[in-house]
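Of the protein chains in this complex, all but one are displayed in their positions.
And now, subunit A:
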Amino acid sequence: MKKLTYAMTVLVVTMVFSVNGNELDTTLRLKSQDVKVTQQGQKLFEQICASCHAKDLSGGTGFNLKDGEWVHGSAPSQILSNVKTGFLNAGMPGFEQVFDATQIEAIVAYVLSKREGWDNLTYKLYQLNGADDTDVTADKLIKSGELAKGLADFAIPEVQHYFIEFEGDFYAPKDLDTQVWLQWGFPHELKVYINHKQVTKGGTAWFPTWRLERGKQHLKVTYRSGDTKPNQRDLILIGTNLDLTVKLFPLSSKAKNIVEEKKFELKASDHILIQRKRILDLPPSTISVGFPTKVNYGFNTKTCAVVGLWQGDMLNVGPNIAGRGEDPSLPLGEWVFHAPEQLQHVNEEHKCHYKGYRLENGNPVFSYTLGGQQYALSVETKSSNTLNFIYSITGNQPIKLKIPETSNWQWTHGLQPIERQSALLTPKQNGRVVVTATATATVKE
């Protein structure tokens, strides 16, 4: 009797909760499509949540919040409840007292809007009679189920010849065009269907790609084992940007580790950091310098120009040090400018001759000659909004610099603003020309 009463109580409570939960789920889902709400949520998220869950929601001390795996429940109302109460033994405080209800809903709506990957993912496995068997019929179905982690698990089949299909709702980024990429793609017989229509395969034989739509779509992926070798069938499916330079999210189980390895953040926390890596949007041979004041620049040794400037933390070098390091490192902050915009000498006839750098209190001073003149360049910063580019000129000749196009930044010499194609800048007594770049519009927190 007692047991039954208890069970009934639980049932009633659950029903009540789920009715309320359902309403809340719907509200939150609607809010996740409301740009005004998600923008507010983003501000709050980046202020507080990003320190553990990362600005791009990829996780750190806290879990990844954009993939399909919800350790503590995936319903929006559950997520909301979890944000309110926290997980003290895992180090996450409850935010019920920190934010009001509207704010927490905005944060949850933002997180939902950043969702990447499969939801309600299921699979069906069919056993085929041989490598040439292409007849997939209902009687050949041997296994099916749900994949709660939202990753297509190509290691499921334990038979020699098979056809497997994965299907579910899929969330691709809304603000960026992406595609599905099959790593080591030849000669796998993979087919992709979006909203029940087959997607034409793009890319090349070894780098096949299938274009995704933005936002939510219905996605089905099928694979027939055919003539492939058994140890090559655990496929790596990754969502990437259109030129394959950035690997964004995994679609298959094997891809998960590979994508996660592509995260290794370098930050100039207490001293200047110098890195030479391949960096997205910067030319090869660029040396990047990161300051604890959260501003970073790149100096190209082939052109002796400053080819990039970004605010915020320095670099995610993960893509460049994972596996064979085929992918570029990614700046962690926001670009102020990058190549082809650059801070450079106006001196087309002469090629610069890079001579190296010397560290002065950990700050690099780059030396080079250009047009017969000897120069040194170093950068000093007091905050992420102001930098001094200090040119030391042997011989006191004036220099002419081309200023990069930057929105909301002012470039001055002495107290005079400099035009894009600058006037001649004369060195002071100490043989230096100091060009100051200042952000004119600070982002309001």
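Just so we're on the same page, a residue touches a chain if its C-beta (ideal position, glycine included) is under 8 Å from a C-beta of that chain, and two chains touch if they have at least 3 such contacts; residues count from 1.
Methods note: contacts and distances are computed from a predicted model.
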| item | value |
| --- | --- |
| Undepicted complex member, UniProt protein name, chosen from "Histidine kinase", "SpoVR family protein", "PQQ-dependent sugar dehydrogenase" or "Molybdenum transport system permease" | "PQQ-dependent sugar dehydrogenase" |
| Contact partner of the left-out chain, one of A:Arg276, A:His350, A:Lys400 or A:Lys428 | A:Arg276 |
| Chain not shown: contacting residue from A:Gln232, A:Thr394 or A:Gln421 | A:Gln232 |
| Full-complex contact with the absent chain, from A:Pro230, A:Pro284, A:Gly395 or A:Pro417 | A:Pro284 |
| Given A:Gly356, A:Pro398 or A:Gly414, the one touching the chain that is not displayed | A:Gly356 |
| Touch residues of subunit A, complete complex, unshown partner | 184, 186, 206, 229, 232, 273-278, 284-285, 287, 301-302, 321, 323-326, 328, 354-359 |
